[in-house]
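A protein chain is absent from this complex, but the other protein chains hold their places.
Moving on, here comes subunit A:
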Amino acid sequence: MTSPSSLRAFSKALAPRGASRRLLRAASSSIPALSPAHRRSYSTHPPNAKLNLPTDYSTTPLLAHSPHAALGNPELPPEVRNGTTKRMNLFQAVNDALSIALAEDESVLVFGEDVAFGGVFRCTGKLAETYGGDRVFNTPLTEQGILGFAIGAAAQGMRPVAEIQFADYVYPAFDQLVNEAAKFRYRDGACGRSAGGLTVRMPCGGVGHGALYHSQSPEALFTHIPGLRVIMPRSPLQAKGLLLAAIRSNDPCVILEPKILYRAAVEQVPTGAYALPLSKAEVLKEGSDVTVVSYGQPLYKCEAALRQAEKDLGVSVELIDLRTIYPWDRETVFRSVRKTGRCLVVHEAMVNAGVGAEVAAAIQEDPETFLRLEAPVARVAGFSIHTPLMYEAFNLPDVARIYDNIKKVLEY
């Protein structure tokens, strides 16, 4: 029952045998001989595509492919920079962060549906064996209960890390997050207690064929709530540092982990304990003509698009990862847009009232940045529809759309 492999298969729930990595591998080689009727039914890449090619995670500059690249990150503390690294994918990095948190702080707890077996995506593998069933345990299927319970434990000074199995399942727990977790400090007032020890992890985003209840990106719903910190990491190194920061943070944090990256994104991750700054964006690539703001998985598509745009159009594009989506780092974005005069926001969630709307509005509200704008702020995001089973890849921002919009804001 507690065999670490017991739920291994669930982690591959997204493809019959072999999860997203295999999916990507299959997609990156030319599609094997399928009959024409089946060729593009789900999320395979179009044949002869020039831009919408599968992301090659083994070469993308967004991942640290060497220990040198990983340890060169200036945000790491000196002792970690002088330490070692290990090749990890995103779920292993999450596991590493949880393991460090459990080891360094007795008040850290990890629980959720099936987490004692390692969880659907293997993020909590072996933690129950190592740290004991009283600190890492399964809960019943009760999302509202899980978060209410976690908030109570946090109010007592514990540091619970609660897992919601898929971000799509969080809605019954929404009340607990909005009305309890976020408002706790404000309500408690003079007693000085809060639910600040709370961290909620949930896998989000498209994966190829998740359909209505396994592909949503609900981050914008949480960004509306003062009191919460909403975080989405782009890579294993980032996930480890941001998760540790969230666990140590004294505000309730919601971490959305792009599930397609769990296995696909592999990089060198420092083995030491380190936290990356919350509410701080990161300029991934400097440029002078257009600013592309994104977070999570679409950053890889942005990177491919801007590389091509720079080659074709002879321009220089700046790429910013928001990392914390709320409260977000306006200054870094404003500074960039004041330099480039053009901005494009890219996210996977649907466009209506999304993070792109907030970023675009903030840019035009800031007088100095507004006066520097050479073109309207553009958004590339998911369609304002429910995620259908079919054609999921078309529902998400793709390289061609991002490329096209870089071009558009330049030509405005």
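To be clear about the criterion, a residue touches a chain if its C-beta (ideal position, glycine included) is under 8 Å from a C-beta of that chain, and two chains touch if they have at least 3 such contacts; residues count from 1.
Please note the rule applied: contacts and distances are computed from a predicted model.
Student: One chain is missing here; what is its name in UniProt, given the choices "RBR-type E3 ubiquitin transferase", "Pyruvate dehydrogenase E1 component subunit alpha", "Eukaryotic translation initiation factor 3 subunit I" or "tRNA-intron lyase"?
Tutor: The UniProt record for the chain left out of view names it "Pyruvate dehydrogenase E1 component subunit alpha".
Student: One chain is left out of this view; which of A:225, A:351, A:373 or A:410 touches it in the full complex?
Tutor: Of the candidates A:225, A:351, A:373 or A:410, A:351 is in touch with the missing chain.
Student: If I consider the whole complex, including the chain that's not displayed, which of A:238, A:268, A:369 or A:405 touches that chain?
Tutor: A:405
Student: Just to verify: which one of A:54, A:125, A:241 or A:397 makes contact with the chain not shown?
Tutor: Touches the omitted chain: A:397.
Student: List the residues of subunit A that touch the chain left out of this view.
Tutor: Contact residues on subunit A toward the absent chain are 1, 3, 5-10, 12-17, 37-38, 41-42, 113-114, 117, 138, 140-145, 168-169, 171-172, 208-214, 350-352, 378-386, 388-391, 394-398, 401, 404-405.
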